[in-house]
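Up next, chain A:
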Amino acid sequence: MSASNTDFVLAVEGLTVSFDGFKAVNDLSFYVDKNEIRVIVGPNGAGKTTVLDLICGRTKATEGSIRFRNRELTKMKEHQIVRAGVGRKFQTPSIYGDLTVFENLEISFPRGRSVFGALAFKRDEEVMTRVSEIADMIFLSELLGTRADLLSHGQKQWLEIGMLLIQDPELLMLDEPVAGMSVSERRQTAELLRRITKDRSVIVIEHDMQFVAEIADKVTVLHQGKILAEGSAEEVKKNPKVIEVYLGH
Partner candidate 1 sequence: MSYTGLRSLLPKNDLLSFGVLALLLVVILPLSLDIFRLNLIGKYLTYAFVALGLVLCWGYGGILSLGQGVFFGLGGYAMAMFLKLEASSPENTAIQSTPGIPDFMDWNQLTELPWFWEPFHSLGFTIIAIVLVPSVFAYIIGVAMFKRRVGGVYFAIITQAVAAILTILIIGQQGYTGGVNGITDLRTLNGWDIRTDGAKYFFYFLCVFLLFVCLLIAQFVRKSKLGRLLVAMREMEDRVRFSGYDVSNFKIFVFCLGSAFAAIGGAMFTLQVGFMSPTFVGIVPSIEMVIFCAVGGRLSIIGAVYGTLVVNWAKTSFSESFPELWLFAMGALFIAVVMAFPNGLAGLYKKYGEPLLLRVIDKVKAGRGGLGGDLNSKGVVHERQ
Partner candidate 2 sequence: MATMRNARPSGLGSKLPVLVKALAGAVAGATMALSAAVHAAPSTAEVNTTNLAVTDDKVTVGILHSVTGTMAISETGSVQAEKLAIEQINAMGGVLGRQIEYIQEDGASDWPTFAEKSRKLLVNDKVAAVFGCWTSASRKAVLPVFEQYNGMLYYPTFYEGLEQSPNVIYTGQEATQQILAGIDWVVKTKGAKSFYLLGSDYIWPRTSNKIARKHIEKLGLKVVGEDYYPLGHTQFNSIINKFKLKKPDVIFASVVGGSNVAFYKQLKAAGIDMTKEKPLVLTISVTEDEILGIGGENIEGAYASMKYFQSLTNDNNKAFVKAFKERWGDDIVIGDVTQAAYLGPWLWKAAVEKAGSFDIDKVREASPGIELTSAPEGYVKIHPNHHLWSKTRIGNAKTDGQYEIVYETPELIEPDPFPEGYQ
């Protein structure tokens, strides 16, 4: 497959990964525009999380290419992909429970990422300002000194989002950001997402179609590792194939 340069932020072409013969993602191609919010939906086992794993380098592709601003990601290591500007939030909140909220954010601050950089890293004004900025944004400015263990589930999700934001990624990937949240938390999160998606592209995996309709520019429906449908939330909802997959059986 020849990969040509595009204007897309992310171009996924012919992506395939197989685990012992089982193709979890099968010849998948899709493109994400600048500043676009793309939502990926699909039934369990459709390969949604695997797609994110592939993009961020956690899983190595068997075939195909993933290009981010025309840089091939499939050959890069995870940390290089992150440094190139791709941020990834996991399904279950993955934060450092033993550290405080402040330290969680500070560690994510994109400076002193090498061994000796980390040794020489100083907690200066720039770091402090940036951390409190982000903390405000994720509703945690009162809790900076709290150990992250002690946060509620929703707060942990926000904290992880904050840890991504502090790196100012160009492409943000969120795996079920509102799963397990209370109604009010959900509302706050939707608002948060709208605010943070202003200057960047976002890929969101989400089940809640109402939430999807609220935020999505474009929706991609995955089924058995392949794209079943793609379009606006409204179009997708009406697509008979999608209805069958979701409601059939």
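Selection criteria: all candidates are chains of the complex that A comes from, given by their letters.
Convention: a contact is a pair of C-beta atoms (placed from the backbone, for glycine too) under 8 Å apart; a residue touches a chain by one contact, two chains touch by 3 or more; residues count from 1.
Since this is a predicted model, take the numbers as computed values, not measurements.
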{"item": "In-complex contact of chain A, chosen from 1 or 2", "value": "1"}
{"item": "Of chain A, residues touching candidate 1 in the complex", "value": "56, 58, 77-79, 82-83, 87-88, 90, 94-104, 106-108, 110, 112-115, 118-121, 131, 144-145, 147, 160, 163, 167"}
